[in-house]
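What follows is a short report on a single structure.
Of the protein chains in this complex, all but one are displayed in their positions.
Chain IDs A, B and C follow the sequence of writing; residue 1 opens each chain.
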Amino acid sequence: MSPRVRPRPPVPADLPELPTSLRGAGRVLDARLHLLDRQILDVDDVPVTTLDDLLVLTADGGELTTGEQPAFVDQLLTGPVLATRVFGGRPPASRWVRIPWADVTDVGVAVTLGVRGEGLDATWVQRWLRDHVIARIPGGRHDPG
Amino acid sequence: MVRRLAAAVCAAVLLLCAGCGLGLGSATSTPKQAAERLAQDVDMASSAVGTAELAVRQLRGSRTFPTVAEITLKECGGLLSGASAGLTRYIPIDRRDARWRDDALRATAQAQAAVADSRAWVDGGGGSGAGVQAGLADASDALDAVSGTLERAGAQ
Amino acid sequence: MKRLLGVALGVLTAIGGFLDIGDLVTNAVVGSRFGMSLTWAVLLGVVGICLFAQMAGRVTAVSGRATFEIIRERLGPRASGTNLVASFLINLLTLTAEIGGVALALQLASSVEPRLWIPVAAFAVWVVVWRAKFEVLEDVTGLLGLTLLVFAVSVVLLDPDWAHLAHTAAAPQIPATEGAASYFYYAIALFGAAMTPYEVFFFSSGAVEEKWGPKDISQSRINVLVGFPLGGLLSLSIAACATLVFLPQQIEVSTLSQVVLPVAEAGGKLALAFVLVGIVAATFGASLETTLSAGYTIAQFFGWSWGKFRRPSQAPGFHVVMIACLLVGAGVLMTDVDPVRVTEFSVVFSAVALPLTYLPILLVANDPEYMGDQVNGRVLNGLALVFLVLILAASLAAIPLMIATGAGA
Partner (left out) sequence: MILGDLLDAPVYADGGQLGFVVDVRLVLDGPVKGLRAAPRVVGLLVSARTGATFLGYERTDTNAPALVWRYLAWRHRGTFLVLWEDVVGVTGGAQRGTGDARVDLRPGFRRWSPALAPTGTGSRP
């Protein structure tokens, strides 16, 4: 199985390539393709949750309705919102669990955070299960090693 | 989006109906189909008796453990009661296949008795290995006779 | 030592995964009704699972992401949500059948009511999943499962007419007593029994449990090429045993006790002892795999922490899902449902759900973002596409055939 990267696909010729001057120098990511539904890992590679959505605001944190001001991703959004994402509708703002973009250290195949997952709201369900179910069973904290 | 969902649901329903159509096609209406329907239960019964014969022969030749033989015979008993339940559920369409059903029921009952004797013998309850083996063989012959008549009727 | 453990993973996945209650029953039933004329379906299943598991193992070894994370990432919430529901329910069905298989096997060895064995078997599976190390779990059930080689020995001892066996395998035709519908129904059942999705979830998540990196890809390929053909060989010998003993006397197999009869016929008590140990090990190994797969699919879909290499307190959701599945499985079995019947349905529904897992893995195996330069080669892609068509065909034909034949009656 000869591993080799194939030539680029025939780009539709009629559309001009976006010059980096317009696009900006940093790494390019498509939200749905590279970010949404990706695994979020904490600083020691322990899975935290899956990224459901992103909050986009203006530079000074204001709401956005037009394209005049540049828009930036301010927070990663996750939480028990799968039902609305699948069946449509919009979860109330309170349902979102928010992770500031400042915590993100790397975006590769997964999104890696620079903090421990322990303190995040996103892992609340896991902590509840641990304290109320797993802790009650003997050997819950043994290290299989 | 809704349009695509509706299309998927219709496709699924269509698929199911096609499958059911094929399945229902085999409802019993002609003597040939009646014979085939009865033959299914008789085949199940003769499979059970055949297995029982094998288990008893192996135990007599001490090629198997008593526990395994006992469980095998218990499961054969289960298969036989399934077969006779199938036969009693069957509603004959005319006098001829009513007679077939009665022969089949009689042979299956004989098989059930033979298997029960074998279990008793395996549990040390009496009777001899040879006697039990013979009983199973007779029951097997009776079932073969019935499936013979059903096959001939089915072939017409 | 690591290499030996690696091969153990392959052998376990072959014996435990390949030979589970589904294979034991389906191959015996097919042997007793169709002789060796469905050998092609088993061989197709072996090649398919080799291809599929090897791709899944490679994808996980390189990208570090296990199967259901990838399915969620590539298909988005809606498609992967339905995929999760289907895969999870079928995995639960297989789990129920496997635990039922353990209970039946223990009944054969001890003639104690299977209903008493069910809670014991479910509890034993939980204890091993809760405490044992991943490698230990593999080695024990893997090595014990090797005793199933007695099926192959039995075929030899039964002193068959090898030419005739080979001929019916090579030139298959549908026996007179069976209709074409049930012939192809059982072909799909065999294909589904060989290519069960839970094997791939277990195999690819196992690559994370064993902390494989890109350098372990050759190791994973050995596991697959050693493990699964071994499973395929045993499947065929089960069918051959049934063909030699049951087909001539027109005995149709429908219980587990019938599956072991040919071995007793061939090798007497010693062979029977081996096969009983082997069946308990295979069904117990498969119960572990299906339980873990239930945990893997849910945890990976929702992005929870998972894995046996972590303390249970660090993967609480993962363990709670597994406990719940074991309780549901044991509960269903206590209602005296026949595990053999449950098995026959589980293998066919496995075939129905196969495309849901196969397509995303195939796509990701070609995605440089995940695989870097380890993407599929042209030959592998060609073969993978052939199997994509086969898998889709089997998946579409399974349900109508199941209805048409009344589930193979």
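Going forward, contacts are C-beta pairs under 8 Å (C-beta built on N, C-alpha and C of every residue); 3 or more make two chains touch, one makes a residue touch a chain.
Model, not experiment: these values are computed from the prediction.
When the full complex is taken into account, the listed residue touching the unshown chain is A:Thr112, out of A:Thr50, A:Thr112 or A:Gln126. Only one residue in the set C:Arg33, C:Arg74 or C:Arg311 touches the chain that does not appear here, and it is C:Arg74.
Along chain C, the points of touch with the absent chain fall at residues 62-64, 74, 76, 213, 362-363, 366-374, 376, 381-382, 384-385, 388.
The missing chain lies against chain A, touching residues 5-9, 11-12, 15-18, 22-36, 41, 52-57, 59, 63-68, 70-74, 77, 85, 88-90, 100-110, 112, 114.
Throughout what follows, only the chains that are shown with their structure count from here on.
Interchain contacts link the chains end to end along an open line, per the touch definition above. Note on chain placement: the centre of chain A and the centre of chain B lie 59 Å apart, centres being C-alpha means. The touching residues of chain B, when paired with chain C in their complex, are 15-16, 18-20, 22-23, 40, 43-44, 46-47, 50-51, 54-55, 58, 62-65, 67-68, 70-72, 75, 78-79. Note for the complex: chain C touches chain B at residues 107-111, 181, 245-246, 249-252, 254-255, 257-258, 260-261, 264-265, 268-269, 272, 276, 396, 399-406, 409.
The touching residues of chain C, counted against chain A in their complex, run 63-65, 69, 72-73, 76-78, 80-81, 130-134, 299, 301-306, 308-314, 316-317, 319-320, 323, 368-370, 373-380.
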